[in-house]
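What follows is a single structure, written as C-alpha cells, with notes after it.
And now, subunit A:
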Amino acid sequence: MSITNLTRRGVLRTGAVAGAGLALPTYLSAASHSGFTNAPGDSTVTLGFNVPQSGPYADEGADELRAYELAVEHLNGGGDGGMMGTFSSKVLDGTGILGRKVEYVTGDTQTKSDAARASAKSMIEKDGAIMITGGSSSGVAVAVQGLCQEAGVIFMAGLTHSNDTTGKDKKANGFRHFFNGYMSAAALAPVLEGLYGNDRKAYHLTADYTWGWTQQESIAAATEALGWETVNNVLTPLAATDFSSYIAPVLDSGADVLVLNHYGGNMVNSLTNAVQFGLRNKQVNGKNFEIVVPLFSRLMARGAGENIKGIVGSTNWHWSLQDEGSKAFVKSFGTKYGFPPSQAAHTCYVQTLLYADAVTRAGSFNPCAVVEALEGFEFDGMGNGPTLYRAEDHQCFKDVLVVRGKENPTSEFDLLEVVEVTPAAQVTYSPDNPMFAGGQLGSCNPGA
Partner candidate 1 sequence: MGILEVKDVGKRFGGLKALSDVNLSVAENTCHAIIGPNGAGKSTLLNCLVGKLIPDTGSVMFDGQSVLGRSPHEINQMGISRVFQTPEIFSDLSVMENMMIPLFARRDGAYRLHAYHSVLSEAELVTKAEQMLADVNMLDKRNMHTASMSRGDKRRLEMAMCLIQEPKLLLLDEPTAGMARADTNNTIDLLKQIKDSRNITIAIIEHDMHVVFSLADRITVLAQGTPLVEDVPEKIKGHPKVKEAYLGETAHA
Partner candidate 2 sequence: MFGLQKKDTNLLLIVIALTMLAPFILNPFPTDSGLAQFNAGYPDLMQRFVIFGIFAIGFNILFGLTGYLSFGHAAFLGVGSYSAVWMFKLLSMNILPAIILSVVIAGLFSLLIGWISLRRTGIYFSILTLAFAQMSFALAYSVLTPITNGETGLQITLDDPRILGISQTADGSIPVTNLFGMEMRATTDLALGAWSFTFSMGYYVCAVLMILAFYMSIRIFRSPFGMMLRAIKSNQTRMNYTGLNPKPYTLAAFVISGMYAGLAGGLMASMDPLAGAERMQWTASGEVVLMTILGGAGTLIGPVLGAGMIKYFENIFSKINDNVLHTWFSFMPDGLENLMVGILHPFVGKGWHLTLGIIFMLVVAFLPGGLVEGGQRIGRMFGRKKPTDDTSAKTEPAE
C-alpha cells in the first residue's frame, strides 16, 4: 500500500509527457482546467489529518488521529463499519469515496497557527489532499479554515469551541460539527438554575484570548438572563501555570460561583488551584460555593483527577451515551484501541464520515458541490441525535450534553456522568446573533 504522493495535482497526469528532457509547462496562475484543486485520480483520494502531535494537546491529537484511522478503515470497508451502520444517510458502502480508496496524510499543528497552516499547506501542495480536517484549538481552526478557503479545499474542523469559527471567521469552505461557546452556555444555564437556583453571584476567570472571551461572553449572558449577577471577570494570561493569585481574591469577593473559562492545561491547573483553596467546601451567602467549567473534556478531566468530582460543565459527546450510533462507535473504537474514544475523537470521526457522505451524495469531489451537499443537510445516528448542518454559517445544530464529574467512578474512563441532554432547539440561535456577527461566509472556492 502506498499512501504517499499518489495524487499530485490533477493536471500533472494529463500534462505529463514521458520523455527525457521534454518539459511541458501546463498552466500559470489560477486558470481553469479540471475545475478544482487536487482533483483525485481514479483509484485513490487523499485526506489530510492535521492534528496536534506535539505541545500540550498532543494527547487529544493522538486520539483524533486514532479516530481518523478508524474512519478511513470503515470507509474502505474494513472493521465493523462503526457509525456507518447507524448513520441516517446510507450512500456510503465501504468502497472508499466514489469508488476511490481513501488514503491519508498526517501533519503536526503544534497548536500554533503558523505551524498548522504550514502543515496543511504541505498536505495540499505536496500530498494533494482534497480535504483537511483536525485540530484541537480555535485559533488553529480559524487559521487553517482561512487557508483552506484560499487554497480551495474543504476544511472539516476538529475540536474548536470558539463562537468565531462559525461566527465572524466563518468561511464557505469550512464546516464545524463541534458545538460552541454559545451552545454551552445555552445548555448549561437551565441546568445551573435547577441545581444552584437563580440568585447567584458568579466570578469569572477567563483565558485571555479569543476563545476565552467568546466563552465568557456567552456564559455571562446566559446566566445573567437567569438572574445571576456577574461579580467580576478576570482575564488570566495564557501562559499562566499557577492560578493561585487569581483564585485567592475569589475568597472574599462575595461570589458564590466560580466559572472557569479555561481549557486544557489551563483548566486542569485553575481547577486544581481552586480546589486547593478550599472553595468547594466554602459556604457563601448561605449557599454552597460552586465551580462551573463550561467546556469539559474527559481527557482533561483525567488530568484534573479528584478535583473534577461534582463539577458541572458541557461536552459535545460522551462515550457512555446509549444511542445506537454512540454504542457502535465506542464498540469499534474500543475494540481497536482498548479504551473508549474522547469527544475530540468522536467529532473527527463524524466529520470524516460526513465529508465522505457529502461527496458521495454530490457525486463529485468538487468543493463547491460538497459545500452544496453539506449545507442544510439533516442527519441522525451519529451519536448526537438529529443534527442539522446549517447553511448560513456551516455550524451543526444538535443536542448538547451537560455533564458532571462523577463522584464514584467505576473505571479510569468513567469520569463524567451525563446530567442532561439539552435538545438542539434550545441551543439554536439565529445566524445574525450579535455574538456571531461581523463575518461573511463568502462563496465557495474550488481553487485552481
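One rule holds in what follows: a residue touches a chain if its C-beta (ideal position, glycine included) is under 8 Å from a C-beta of that chain, and two chains touch if they have at least 3 such contacts; residues count from 1.
On how the list was made: all candidates are chains of the complex that A comes from, given by their letters.
What you are looking at is a predicted structure, and each value in this text was computed from that prediction instead of being measured.
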item	value
Of the listed candidates 1 or 2, the one touching subunit A in this complex	2
Complex contacts: residues of subunit A adjacent to candidate 2	1-6, 8-9, 11-13, 15-30, 53-54, 58, 61-62, 65, 69, 104-108, 112-115, 117-119, 121-123, 125-127, 138-139, 142-143, 146-147, 149-150, 164, 169, 208-211, 235, 237-239, 439-440, 442-443, 445
